[in-house]
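One protein chain is absent from this view; the other protein chains keep their places.
A, B and C are the chain letters, set down in written order, and residue numbers restart from 1 in every chain.
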């Protein structure tokens, strides 16, 4: 059984309909990737997502690429764990926002882009940031507000930009970056660059007017924008059914008159493939695609959130049966793409790198107000760390790298 | 052939699809009310809309009601003509925005509501204002910035409110009133009033973030809101295809997860019926309905606009073959609902009333700054003309009146 | 009288007003089951149910727009922004266009309250630390409240909810759990538009509001150690501005300094300088001076944020300059 993402054409294709047999089919495991799954947000058991599923490899990736993806997934998870530890040691300034359980979406989608493409990650897209080429060291510095970090301590988390390498850090105002990315792609059109853009948004963030205006503009202008709606069941404490009738994000996306891809967000290859295809369609002049990625936020909104609003066992069920790393390892090993030992080696390497990065970042200084409270306007002061200090480049084996 | 509005259920119903046989069917006259018609915005000929069509009477209206509708349509058109004449005499302050050719939507939809319901007309909805109960005299005063007008000269056009009679005048910021009407309906829910709301928006205005946020909120809250998208081919000079991919407003509406009704906006009875049904569904707890009304703006954005951007003959074709008043007269007379003479009598009465109102309004004074530049906050000054001075009440024969 | 925190004071004002007036309801993001990002509405869903504690999509135009509509139709909505910074999104237009102009345009009152956590010191960075008051002070039709104590927070919020016009109610998040006051159990209000002399003094006056009241009081205390008598006025309400108290202080102390956390250019200090010029110029014995944040976004790193926010020492230094004038 090939598990390809479900693709809905902007025109002509079948738009989503309510499915009365949902529960029956879900039990039988048939409903993979079907939008109706989203209605399970209302459910207590999250049973549908607990169906044992494998991860496809019709994505045509080489072994090296498959391993690279694993490295990125693991690096993402471990880096976040480092951040939590540092948070507990009050080394982190502000909060830590985890992507535990949804790393496959961030990593897989970003892997489907190419170097030079524009990427706009949100707080839960550390994995996308690393995949697109940011150093783990940079993220550590950023979370600890070090002068050496990409924003020089002026801003936090994934909030740093350099359009030269395609990173457009978000502002906190959800939805706001969708029109901004459309603007980046306008610029590329002027410059006749072959660049696409990937912008992440949450199920919650997709309720904002800025999201609507920006995506609609990109659609009317047929810009090569890939929008990933990370449908992770919650916006802070709010379930998706409060964001959109029936929690139906696919129908919402369909209304924009763009292509819609509905994917299993815990399947890193499905995410990769959907993005790659969306990117190609976009560059072929077919306009934006919305990828609705079904996943689950296993941690609270941030470290301080105790998730009291979550039903019993929901988190545990997702952790046990639908962890994106576990699934991917199973696929890699059972499919004989690699050995457990090879994976172990990757892990050892990543651990060592992250330990070193952490030690280096911890030892560094916070910014000096004399040099870092300047340059609201161009005043000849450029105290920002240039991207070369925080950029390692896209992954070696990624297509087009 | 019964010409009922096409109704698309929020869930389960067939959503719009592109129709390859569009042109063929359109020629055959089959495509009545089909969303694909909207794509004709791109066309030069506007031929589709030129199909001779009748107006239905499966709406179950009495003769008195049918005549009342005619009176309102005629009153709307003639009042606007008075306003244009006054504009040319520089009696009007600011601009005049015509609804010529689209009066059926404003009047028909408003007639589908009941007294006490909330109505939010836009600049081109003079007809809805009159239908809901505002005196023509009040509109004349308003356009001439008289102290006696509903806003006492502080604001213009349909920009006046009194929630006690359900009139919520717009602000100019398009889309902004959609969340506001949702709030009015929240208030009615608290007060356990059986009130619905009708809010007009243009094809252009439906591109705003405020429209999106407001309608989505109403949908999630299942409020009895009827949203009429007046699809009149233009937003100022901009064609609908620049507002939304393929100019497809039905698909846009469908994305909200609400019921969608697609109607011939020049058929006053179709507009009436669609609204009445939408209102009933809303009050039965089924949430908002979007009515996409296909019509055409025969005048420029305002009197100063020479419509140079409009294709040759487009306006003439609509005027000749699809004028909402002509069509309705034909229906009334051919269907033997009334006689030409009876209609003539109505016209004579309306003319006399309007002449008198105009003379009265012209003679009145502009506001005095001593009394009308006050009360930004509650300061004990209430210089506004109370609604009793500008309100004649809903039409006598309207249901529920 | 029990001692309660600033946050508890806001919570109890909301609860009491909801009990007293069935027209009052709350609307915002995550205010129900979660009790709000800062837990200001904690426990209220259980007490009042989802009809009166309305969780919304992430859509501030809907939050404030719906509140405005309900207010026009006779309700008394209180809209929460998760951080007041997000007022720059779609809700901005609802507040400055729909709510602020409603009464003037056609006599329809729009008595809503928009409240939310403001201010820096929490290491929130450029988008979670705003003092956005001047966008609204400069827009006719919106009252603006910025309390400094738990007692005032409760009494002013009650006034705001009962006020017949739109009110923006700014809660300094740094004070939520750091400030405790004795707050009466009985119903009381602090009227809008009345400043309070927090410390008597006759050599000079510091006019301030919000969290800077505490910083300014510390500075005044320090100045007193050198024998200086510095009056500290807490504005509490920025619109309406208590011009009488401001002018009286200028007349009585002849020297005035204004301290605010908001950035400098176009800040409230300028407005106060103009008011004093117009009403007490002859009494001035020195220039009206300002201690404010610099004209930058709020930075994230503690080292930067501390340099950004006016500190006791900044106030003392500037005050000494003025005292010696």
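Quick note on the criterion: contacts are C-beta pairs under 8 Å (C-beta built on N, C-alpha and C of every residue); 3 or more make two chains touch, one makes a residue touch a chain.
For clarity, every value in this text was computed on a predicted model and none was experimentally measured.
The shown chains contacted by the absent chain are A, B, C, with contact judged over the whole complex. Touching the chain that is not shown, out of B:193, B:326, B:344 or B:368: B:368 (per the contact rule at the top). In the complete complex, the residue from A:94, A:209, A:265 or A:324 that touches the missing chain is A:209.
Interface note: of A:76, A:151 or A:293, the residue touching the hidden chain in the full complex is A:151.
For subunit A, the residues in touch with the chain missing from this view are 150-152, 154-155, 159-163, 168-169, 171, 173, 176-191, 209-210, 212-214, 216-217, 220-221, 375-378, 382-384.
On the side of subunit B, the interface with the absent chain consists of residues 93-94, 145-147, 151, 153-156, 159, 171-176, 204-205, 207-210, 235-238, 242-244, 308-309, 366-369, 372-374, 376, using the contact rule stated above.
In the full complex, subunit C touches the omitted chain through residues 88-90, 92-93, 96-97, 100-101, 104-105, 126-127, 134-135, 137-141, 239, 241, 262-263, 265-274, 277-278, 281, 284, 286-290, 295-297.
Please note the rule applied: only the chains that are shown with their structure count from here on.
Taking each chain's centre as the mean of its CA atoms, B is the chain most distant from subunit A. Here the spacing of subunit B and subunit C, counted between their Cα centres, is 42 Å. If you average the Cα atoms of subunit A and of subunit C, the two centres end up 37 Å apart.
Within subunit B, contacts with two or more other chains are made by residues 209-210, 212-213, 216, 220. Shared contact sites, meaning residues of subunit C that touch two or more other chains, fall at 56-57, 59, 61, 90.
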